[in-house]
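Here the complex is missing a single protein chain, while all its other protein chains stay put.
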Amino acid sequence: MSIETEDPSEIDPAEILGSAIERREDPALITGDAEYTDDIQIPRMTHMAVKRSQHAHARIEDVDTSEAEAMDGVVDVFTAEDIDVPGSLPVGWLLETLEQVDHPILAGEKVRYQGDGVAIVVAEDRYTAQDALDAIDVEYERLDAVTDPSDALNGGPEIHDDAADNVAFEWEIGNADETEEAFEEAAHTVDLEVENQLLIPNAMEPRAAVADYNPSDNQIDLAMTTQNPHVHRLLMAGVIDHPENKLSIRAPDVGGGFGSKIHHYADEALTAWAAKQVERPVKWVATRSETYQTDALGRGHETHGQVAMDEDGNITGLKVDTKANLGAYLSTFAPSIPTYLYGTLLSGQYEIPAIHCEVTGAFTNVPPVDAYRGAGRPEASYIVERLVKHAAEHMDMDPAEFRRQNFVPGDAFPYETPVAMVYDSGDYEKTLDRALEMLDYEEFRERQEAAREEGRYLGVGFSAYIEACGIAPSELVGQLGAQAGLWESSLVRFQPSGTVTAYLGTSGHGQGHDTTYSQILASELGLDIEDIDIVEGDTDEIPQGMGTYGSRSAAVGGSALVQSARKVVEKAKKIAAHQLEASEDDIEFEDGEFRVAGAPDRSMHIQDVAGAAYLAHDMPDDVEPGLEASSFYDPENFVFPFGMHAAIVEVDPDTGEIDFETYVAVDDVGNQINPKIVEGQIHGGVAQGVGQALYEGAEYDENGQLLTGSMQDYTVPKAMHVPEMETDSTVTESPHNPLGVKGVGEAGTIAAPQAIVNAVVDALEPFGVENIEMPLKEERVWRAIHENGGDA
Amino acid sequence: MYPGEFDYHRAESVEHALELLADLDDAELLSGGHSLLPTMKTGLADPDAVVDIGHIDAMTGIDHSGDTTTIGANTTYAEIADDDTLWDSVTVLAEAAGEIGDVQVRNAGTIGGNIAHADPASDLPAAALAADATLVAHGPDGEREIDVDDYFIAMYMTDLAEDELLTRVEVPHQGPEVGSAYVKKPSPSSGYALIGVAATLYTDGGTVASARVAANGAMDHGVRLTAVEDALEGMSVDDVGDAGEHAGDSLDTSMFMDDIQASAEFRAQLLEAYTERALERAADRVGVAATV
Amino acid sequence: MAEHDITLTVNGNEQELTVESRTLLVHALRDELGYTGPNVGCESSMCGACTVHVDGKAVKSCTMLAVQADGTDVTTVEGLDQDGEFHPIQEAFQEEHGLQCGYCTPGMMMTAVDFLDDHDDPGREEIREALEGNLCRCTGYQNIVNAVETASNKMGGSGAAAGGDD
Partner (left out) sequence: MEFEGTFTIEEVSPEEVWLSLSDPYMIKQSLPGCQFLTEVEDPDDVDFEELREAEPDEDPPLLPEADPDEVAARGFDEGSHYAALLELKVGAVKPSFRTVVTIDEWDHPVGSASGEGDASGSSFEMDSGMELSETDEGVAIAWHAEADVFGRIAQMGQRVINPVADRVVSRFFSNIEDQLTEVAEEDESSGLRDRIKGMF
């Protein structure tokens, strides 16, 4: 069932694209040789710890650091008063109605979520730094707090002076009038209120930073847990008022991100700033409690969705009204998540003539909410697929056939939705059919019937998901509010002896980029993979980059790599032609070899061309020595992976316990560079989707105190919580990039929740259960049955 | 987070441990450390001194002589769960030990630490109650035996005095017509019991003569389910599951544990379901051990 | 502040060091001795990234004082490979893509090795239960379970089956 890997050294370069080779990064990771940020030791290094607010909303009356400063081993203590730089965190995506609010790196007047930083301690070791935090005395005037977006918007306590009624923005997409009309003319309508709960990302490696400052040349070297070092450098240069060319940011090995390491937080900037103040290296490593209190949360939607249909069950309209929780401040990309990454995906895989979506972003007293694996797209897919399940039930139609009937037909691509997307390519029936086959669907329905007779409750749930990755092109995202382009850069450089180093602006943190990019380059240049080295995640080595998130690395970074490789080949061809004394037009390039057409024995390998290029004794007139090329690749459109996930579950009505019988995932992510890596991304994504569906959720009390503040109380799924997955794929190439790839990093997380919730609701249909909010904790499931009388 | 400062003392013997306890202010005992150290790391516990009793050899090991098994307080959960003889002689205890935490926790955590700490959501309180254990404590005045029924008082509160040390646990062997079991509904996050039920059925010719049934997770300490025990008396072993419906009858349900993991009401529901499961599993085992 | 001179034999090397009473074993290994294989992922003893073997048994080194471990044999992930050859568990993790970001991997493998020492040819459910104390956020566990199965085959019944959990 699972894909078998191959030893890369045994694969011919011509075959390597698409091969499930072992990962090149693994030897370091399985031996302890990897270097994560907390592994870094620098002589004279100090440790920083952050004093965090215990209140979710309070005025700061006084911060007394005297006792902490007097402690042995404490180097220095700083508060907001000491911050002599702008010290305000920027927002990287603006909306027309957006209320921009100040986001200081240390709170001086007011704290707005539990965990907001109030002071920092720099000490000789991490234990002493923490001791000193306890010695800092902060006096607060506590204010009422609000954690729910609707409550915040409806008369909640004012969190920012500038944001009346806690409204961060109001945004809409689609056509309100046409949608209204569709509902007026509808033969049937259904509606559903759903929540998409707040999630804590929980990368296994907590956020961390190590800063080393050299006063003599004003250079800051910062190693940190980042998914996008160049973006962090650009933003941080402004935050701490330090020249961008004197701030180097490096991502050592990074232990997972899932979005949480994209954003610019206060702590990493404080680490760099503090190193400058104390003129010694400073290390900051978040404890898990801190990551629970400060990592940007994901999701946080309250949504009312409605579907209009004609008498045959054809969807004619979709209306969505969402209150999105943005937390206490605007995190780096927060405004884009519940808007452009959400509203634009509400057509799902369906041909829906009229859609209208309204979103109100609300400030609340929880940590800032931003991108978390899927980022907007899981929320869209969830409401669409829950509504579709609900609509099919209302029409008394089979949910699979209801979907098939409403799919965008295979011959309709490129397909323009009413919410501003042009789907590149797709074949939705293919993934549906494969999933039905894998489920043995007809047989399942018979078993379900028979089981109900015995008082056992089985259910099947589908999720026909679509997502948009490789967000682009830069001009378009600029019009939509992005404060950066979304290209990617690469540099491919031959060494004289024929080895190659490729530098990419993406920054992997577990996705196997080293392997995937090597496969692309080996294939493009016809080289053995051993001759290729990939460098990522270092602003000193890589000219520029946008980083890794939004499933963009293969589609955008991979394409940038192909573009540079092809430029290198172009140049090499000129040199080879000269060396082979042939016309450039007669040179063919295949499997690393330049050959003169019609004279197969006259050839030169690209590695020898590299030697000639650097030797430069005999070069064509118009060609410079050396062999390298760089490029900035700006995609022409998003790519749209899709697929069908389905789950079969059994629910125990006495205890609410849910058992998986089957989990099936059929994904179409375009061409696959390494199918084993693709499969791993699906597995991991689904596991996080299972987490959201069944276990995870940040819970706060009425004062904004985090109740799920540790792994004891917040369930990160364990091995036994995740079902065995049966995966398969179809391939519909994206026409938009040279690799024909789409993106896979988020697919599983986007797809899984509604497959599972739909399955549970299907199982409980005899009890009249129409909806249960995630996470489907056993107690909620039991109550849903119980509150409907408990009778099947 | 990290523990606050304290002085560490390693006790070489029971007597040495008692001396240290008497001499030191604000000292906590450390055996496997899996209750104390996590609490110290959160900053909630911050003792001035820690007395490590984990290296006292006299408090380690399992001894099955006569009709009683004696388990030293320092014996790890793993050693208990891996003891084949104990699976036959006191199934419920071996099974409960195997349900605690995870492999690493079971390799380090100890029975004495667990029972002295008396976390109501841990697995051993109910098992000790159902196994009719006797807890042996050493104090300044020597050794004292505590009947498990008198031992658990409240959350983290037991009959042990501050100057006493739990040194071993004694459990009578099940007879041939006895079956016992422990089942639990773990919290998916912490692994602690939302509800755990331990049952020992003493049967006579296919009928329950008497029973000891106890629960973790329901109340602020491990409790006997006396109404279930009463209902079981005289019942055929084939029907014991029916007694599960009495699970809450002898308890003050207004005092049920109630937190974000599970409400009191849901715990009551789980208690019934898991009592039924525990009884049925125990019944399945009646007579099995004797044939091994 | 109380300090203690202790001896730890780490991956076969006897090491003497001075620690505070409160120094956790994981910090002694990482910060004092430079064994950065075991990682710190939580402080609630839940994630298992810090798992090492103490006297041959998998334990969480964040839930043990360094001074408590005085005199023990400690094996970290750095001690798994022998004479330049990967341990079967390492080979299997690489073959099966049993890791992505790698942060949980050292702890995951140390738990798996302890488990496989006692269990021949375990079933997948059994493997999942055995890994309860090791959280992974990347892989969805499926390829980890595959890797443990593969390692079990590679180790070919080297461990004696333990009784106990019938």
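Order of writing sets the chain letters: A, B and C. Residues in each chain are counted from 1.
Basically, a contact is a pair of C-beta atoms (placed from the backbone, for glycine too) under 8 Å apart; a residue touches a chain by one contact, two chains touch by 3 or more.
It should be emphasised that the depicted structure is a prediction, and the values quoted were computed from it without experimental measurement.
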- request: Counting contacts across the entire complex, name the shown chains the missing chain touches.
  value: A, B
Task: Just name the one of B:216, B:261 or B:275 that touches the chain not displayed here.
output: B:261
- request: May I ask you to list the residues on chain B that touch the chain which is not drawn?
  value: 26, 28, 35-36, 39-40, 42-47, 117-121, 154-157, 220, 255, 257-261
In chain A, positions touching the absent partner: 54-55, 114, 134, 142, 289, 293, 701, 703, 705-707, 709-710, 713
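Keep in mind that, in the parts below, only the chains that are shown with their structure count from here on.
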Of A-C and B-C, pair with higher C-beta contact tally: A-C
Message: How many angstrom lie between the centres of chain A and chain B, each centre taken as the mean Cα position?
response: 44
Query: At what distance in angstrom does the C-alpha mean of chain C lie from that of chain A?
result: 29
Contacts with two or more other chains, residues of chain C listed in rising order: 20, 22, 43-44, 46, 132, 134
Query: Among the residues of chain A, which ones contact at least 2 other chains?
result: 126-127, 287, 289, 710-712, 716, 718
Statement: The residues of chain B that touch chain A in their complex are 1-2, 4-5, 42-43, 185, 188-190, 260-263, 266, 269-270, 273
Chain A to chain B touching residues, read off their complex: 126-127, 130-131, 134, 287, 289, 654-655, 695, 699, 707-708, 710-718, 721, 778-779, 782-783
- request: Within their complex, state which residues of chain C touch chain A.
  value: 20, 22-23, 27, 30-31, 34-44, 46-47, 49, 76-78, 80-81, 86, 90, 93-97, 99-106, 109, 124-125, 127-129, 131-132, 134-146
